[in-house]
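Here the complex is missing a single protein chain, while all its other protein chains stay put.
Naming follows writing order (A, B and C), and every chain is counted from residue 1.
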Amino acid sequence: MATMKAQPAVYGIMGEFDSPEALTKAVHRAHKLGYRKMDAFSPFPIEEINETIGPHDTGVPRLVLIFGLLGAAGGFILQSIAAWIDYPINIGGRALNIIAWPAFIPITFEAGVLSAAFAATFGMIGLNGLPSPYHPVFNVPGFDRASQDAFFLCIEATDPMFGGASGFLRQAGAVRVSVVEH
Amino acid sequence: MTTNSNNTSLDLNAIRARLSGSQGQQLWRSLDELADTDEFRELVEREFPQGAAEMTDPVSRRTFLKLMGASLALAGISGCTYQPRQYIAPYANAPAGWVPNVPVFYASTFVLNGYGSGVLVKSLESRPIKIEGNAAHPASLGATDVFAQASLLTMYDPDRSQLVLKNGQASTWEDFTAELQNALSVQETSQGAGLRILTETVTSPTMADQLNQLLTTYPRAKWYQYEPVNRTNSHKGAQLAFGEDVDTLYDFSQTKVVVSLDADFMSPGPGYVPYSRAFTNGRKVSEEHREMNRLYVVESTPSTTGATADHRIPLQAHKIDSFARTLAQRLGVGSAAGAEFTEHEEKMLDVIARDLEEHRGANVVLVGEHQPPELHALVHAINDALGNVGSTVNYIEPVEVRPADHYVDIADLTSEINAGLVEMLVIIGGNPVFNAPADLRFDEQLESVNFSVHLSLYVDETSSLATWHIPAAHFLESWSDARAFDGTASLVQPLIEPLYAGKTVHEIFAEMLGQSDQSNYEIVQTYWQSQLDAPFEEAWHNALSLGLFDGTASPVKTVTLQGSAVGEFVASESEGIEVVFRPDPSIWDGSFANNGWLQELPKPQTKLTWDNAALMSPHTAIGVLGLNIADPNNPTINDYEGLALSNGQMIDLDYRGGKLRIPVWITPGMPEDSITLYLGYGRSKAGRVGDGVGFNTYALRTSDAPWFGSGAEVTNAGERYSLVSTQDHWILEDRDASIYRVGNLKEFAHDPEYLKHEIHHEEFGDAEHEQFSLHPNAVYKYNAWGVVINLNACNGCNVCVIACQAENNIPVVGKAQVAVGREMHWLRIDRYYSGDFDNPATYLQPMACYQCEQAPCEVVCPVAATNHDREGINNMVYNRCVGTKYCSNNCPYKVRRFNFIQYTDIESPSLKLMYNPDVTVRNRGVMEKCTYCVQRISAARIEAKERAVQQGDPEYIIEDGAIVMACEAACPTEAITFGDLNNPESRVSKLRAEPINYGVLTELNTKPRTTYLARINNPNAELETE
Amino acid sequence: MVQIFRPSANLLSRLSIFGTILVLVELILITGVFFRSDYWRQVNIAIEQPVPYSHALHIGELGLDCRYCHTGVAQSSYANIPDAETCMACHSMIQVNNPDLAPIFDSYETGATIEWVKVHDLPDFVYFNHSIHVNKGIGCSECHGQIDEMEVVWQEQALYMGWCLDCHRAPEKYIRPREDVYDMDYVHPANQITVGRSLVQEYNVNVDQLTDCFICHR
Partner (left out) sequence: MQQSRGLQNTAGTEKELSPFLGPELNYTGISEKLGGIPLTGLLKTPPGWIVAFIIAFTLFVVYLVSIYVLLLFGVGVWGINIPVAWGFDIINFVWWIGIGHAGTLISAILLLFRQNWRNSINRFAEAMTIFAVACAGMYPILHLGRPWLFYWLIPYPNTHGLWPQFRSPLAWDVFAISTYAIVSILFWLVGLIPDFATLRDQAKNRFVKTIFGIISLGWRGSATHWHRYEMASLLLAGLSTPLVLSVHSIISLDFAVSQVPGWQVTVFPPYFVAGAVFAGFAMVLLLAIPVRAFYGLKSYITMEHIDVMSKVMLATGLIVVYGYSLEIFFAWYSGNVFEEYLLTNRLTGPYAWIYFGLIFCNAISIQLLWFRAVRRNLALVFIISIFVSIGMWFERFVIIVMSLHRDFLPSSWDMFIPTVWDYSLYLGSFGLFFTLMFLFIRFLPMINIFEMKMFLHQAREKDHLREEAAASAQAGD
């Protein structure tokens, strides 16, 4: 695999574990030992690991709130401009001002939800740095089982304690430890 | 270039101005030039191949429409706003004073059964596009009947005959005249011994003059008249009563009591509009005017007149004679009939007699044309005895040129043909092969005549058996004249050159008289030149602009009653079931069979369209069809509802040697053991619209019993037929207070507000109740249009429906579409029965878009295609409509109409000429509805605005009455009033302030702009308890 | 073994996402622009007529009034095309041998009509009325442009509903004194809005009513 310039020669050290429990233990231990630049890989989300490794603030809820409110406001403003300002038409004797707001609530709500849902989806994808079809971890042998039935912990080269990573992983019960190349 | 250059434009608004106005214009030039071009001919012939009506596989127009819809659909998808290149073809030489796109009105005369009534024809760019009544004409008073309105469509009918035919083969006028001259030269030698002329009823002075000349030239020739609907019985009755021919005129304006003996004086016929109007004016009540006349109707078929009655007695037609005789006897005329009546009928007789006695000289007794001459004579005697003659009943010289017994005439002609006496037969109009009495077998006889000519609008049943067929000119294409019911001579004036080179009767007669150099116009003008003594030019102009010759009404005649007037009562045999014939309310005697507007017009009582049926009462149907009803003597409402499902059951009628299989239509209010058959259906050569529609009831009609007779054998044929009506439900389901309010005069006179109180009390428990709304009250600062419909004036005659159809380009959808509930009439007349189904009260309610101020339809439209304008009209914007149909669902009145498929014929070139250019022609997929004739409002507003700005007036004013909706204009009884609600002085504002004014379903808070004046009946106090 | 893509795939995938979004936005914009373009609106395309009548010559140079030919404009919804007789009022004496005028001479003699090509063609569901506009101070040139300079007439405005509404919502922007309606050289004054407002008042234009649907459609 091609090597990236101006970066450490390796991406990190990857340890493979045979069960979610083993991985969870390893992660807890690594965290306790002070490893920070690390990531776990599993075929399904494991709550304890996510809480340990994942960012405290995922950023998604904030996005959803902001976009939801913007969408709702946009929906309401669009309707009020159309119905009251741009071309006010007498429709069944209904008031042509804010008094008649209830009729505009459904669309306001839907616009808010739509916008929020887009924010949640694309916020998650974007913040996760996806799409990234290429990633160094894919170079690890046996990593294709990470989406099936294998559990991995990768300590990245940028971690200050990277030097002892390999030893730590073996000690933590990894069945296999490999170097992750760029 | 035409020589018919004397024509005067007629402006509705200023009668004076039009006299001094333009002259010598040829306003229909562009079109007739178009029609004369070879291209147009070719187009017409390609589109409507001659003999299309004879195709063995008739492509009905409805199928046609469907196919067209398909081709259009794709066009609709591709062609949005990118328009194809169009061309403008201006006049080469515009007529002086011509203003483009501004309609002009011409006065003319519509003729039905010989009797004329004045019309004003709206012409735009030389095309007649709408027929209105002529207010200056005594028979019109500004209104029309359904046939006058619909005759516009007949003129443009692409199925009309377009070629001279000899034995069915295309020929030419020149060939015809040559052969005609040959035949005549033979006749000359025998003084016309072999020449017979058969016409319909003739009142036309010009035609009379020509006939006179013909009979002088050929002294041994004979002139016969036959028409299935005629006034033979009246004339014979007058002969019996007075020994001379007189016509009767009624003056309803002062009557207090009217007794109609099977007389449907509020349906088309001589005097229709003036009688309806005068009678109805006597029934319009208001807070100030708390009086009205009273109408008793004894009738054999439910009619518009019967629906208006305060008391109605259904009676078999043959029993009406004895009823009248018993009544006469109680009034001191003649002797009792010796017939037996039910208790109720006896009481009615007493009460009617007393009521008549109490109002001597202020009542009218009428008898229907269908009743025998003896009864007519008796009624003359009754009116005489009641002192009505000279006040409410007047006699005039007969209007007809020669009052004839049509049945005798046609019978004589047939026997003469049979005897080989007829060598040459000229049939002017009519369709005797189809409608002559069945026992005469006229069709078989006609074929044996060597030289027969038939002049008619269509290649019909008679034309196809005659040697020669000559296409006739429509009245909108002809110069002619006719007399009205009161004798007024009226002028028929063309609006357009004959579309299909039709000829008028005058041209045929002129040809026969060797005066072929005279044009149609010259013939009529020459005749009148000899009649008018004043400076001719001025009198002629006057006639052209008014549509009539002033002072030509027949003078009142004094008559003396003959002793023989009160004849002896002859007990008529009354075995079996009685059969009654009536001209069809929609297509009359069959001559309008190819008129889609009329075919689709729901008949006033039955709401049937596209068919005729055997009308019978529920009880009769139970017997005839052998229905299984638990207690036939006391059927429940559910039984009747179930009965309605028997509509369309076929029966076999065996009557006087004729046999007919016809479906049943159960009609509440029919007398027992009686069947009414409408004439005119079952045409085989009417055209693509009328062919094969309905059942030919002429097959049962014989010359000795043209209107009714007993002894019909009826059997259930065990088949079903699909009859289509626009309203299946009979009753109001206890919704009277919301929908149709009825009160009576006595209580109204006591307290005009009583109905309101009663209903409010019933509904809300207190007398006053203000509707509460969360929505702001919209302010209408300009005009606020509104309509009030007087239910006391509406008799359901349908003229408004047809007028609306003509004005607003409303398409005809065909039977199959009506069957699934897709009729397109913007204005419909709802009919409800109330009370006893053997003799129910019939409620009729015209209903169109109410222009609700808080319209439920508007709120639900997702594209704002229907919304309110600042004059309070619910605007339906066709081009914005995407067709969700939600508006119709949410309309509590269901007055919206949807183009489910492509209904409008936008292919036929002649129909394209007919459409009102001021109203969008709707294509498939859009909703439509009444607009209060917004094109008329718009025109009036623009005119008022322009006038105001030109005169520097600060504001424009639209006078009350300056805008007249099409339905309003056509209404014979002036039941509909349109106007500005913001103007407290307008008629509509005043009507709306009446205590009996109410809106339909106002509890829904729709705030309708159209409201009704409740129906007020005037029942006799003695009968009220029942 | 597991790696399926090259590292450049990351950039490519992200670019392709942005690219797709960009293309979609552009497509929408282009559609919008296209339907507003002169090409689609058929605006400013000179339309050849059977007779090469030049408004520039007759109005611009000779100074004919619009109403000399379009007689119906002030009384009718329709500003008519003149009949041949109108042309012959002058051309019976002038240019009598001009072959370009042959269709007119023909028409005058035989009564056959000349088929002029319609330049301003509104959809059938639009009921435009010339007389009310002309009577209330909307000049010919507002819609038709500088006809007096056109050798061959073309459509100046797209005649889209939005364009109609522009004036129907605020006629004060376009109204002029009634006497100047046919003046092709009329220039709106600098204080048009003020002048316009007083004219709207004077001519009693019910501005709010002008946006009612039934004013133009029915």
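Here, contacts are C-beta pairs under 8 Å (C-beta built on N, C-alpha and C of every residue); 3 or more make two chains touch, one makes a residue touch a chain.
Just so it is clear, the structure is predicted and the values come from calculations on it, not from any experiment.
Among the chains on display, the ones the left-out chain touches in the entire complex are A, B, C. In the complete assembly, the contact with the undisplayed chain comes from B:I901, out of B:A377, B:A404, B:L827 or B:I901. Listed residues B:G576, B:G883 or B:P909: the one in touch with the omitted chain is B:G883. Set against the missing chain, the residues A:I13, A:V137 or A:A172 yield one that touches it, A:V137.
For the options B:A92, B:A241, B:L366 or B:I739, the residue in contact with the chain missing from this view is B:I739. By the touch criterion stated above, the residues of chain C touching the omitted chain are 2, 4-5, 10, 13, 32, 35-36, 158, 160-163, 165.
Residues touching the missing chain, restricted to chain A, are 16, 18-20, 27, 39-46, 49-55, 58-61, 64, 68, 75, 78-79, 82-83, 86-87, 89, 91-92, 94, 100, 103-104, 106-107, 109-111, 113-114, 116-118, 120-121, 123-125, 127-128, 130-135, 137-138, 141-150, 175-176 (touch as defined at the top).
Counting over the whole complex, chain B has residues 66, 69-70, 73-74, 76-77, 727-735, 738-739, 817, 820-822, 828, 830-832, 845, 847, 856, 859-864, 867, 880-886, 888-890, 892-894, 896-902, 924-927, 1000-1001, 1004 touching the chain that is not drawn.
Everything that follows uses one rule, which is that only the chains that are shown with their structure count from here on.
Across the two candidate interfaces, B-C and A-B, the one carrying more C-beta contacts is B-C.
Between the Cα centres of chain A and chain C there is a gap of 57 Å. Chain A and chain B have centres, each the mean of its CA atoms, that are 79 Å apart.
In chain B, the residues touching two or more other chains are 867, 869-870.
Shared interface positions of chain C, i.e. residues touching 2 or more other chains, are given as 213.
Interface of chain C with chain B (complex): residues 40, 71-72, 75-86, 107-108, 110-118, 121, 123-125, 127, 129, 131-132, 135-136, 178, 203-204, 206, 208-209, 212-215, 217-218. Only residues 1, 30, 33, 81-83, 85-94, 99-102, 782, 867, 869-871, 873, 875, 877-880, 918-921, 931, 934-935, 938, 942, 945-946, 948-950, 953-956 of chain B touch chain C when the two sit together in their complex. Chain contact summary for the complex, chain B toward chain A: residues 773, 775-778, 852-859, 861, 864, 867-870, 1007.
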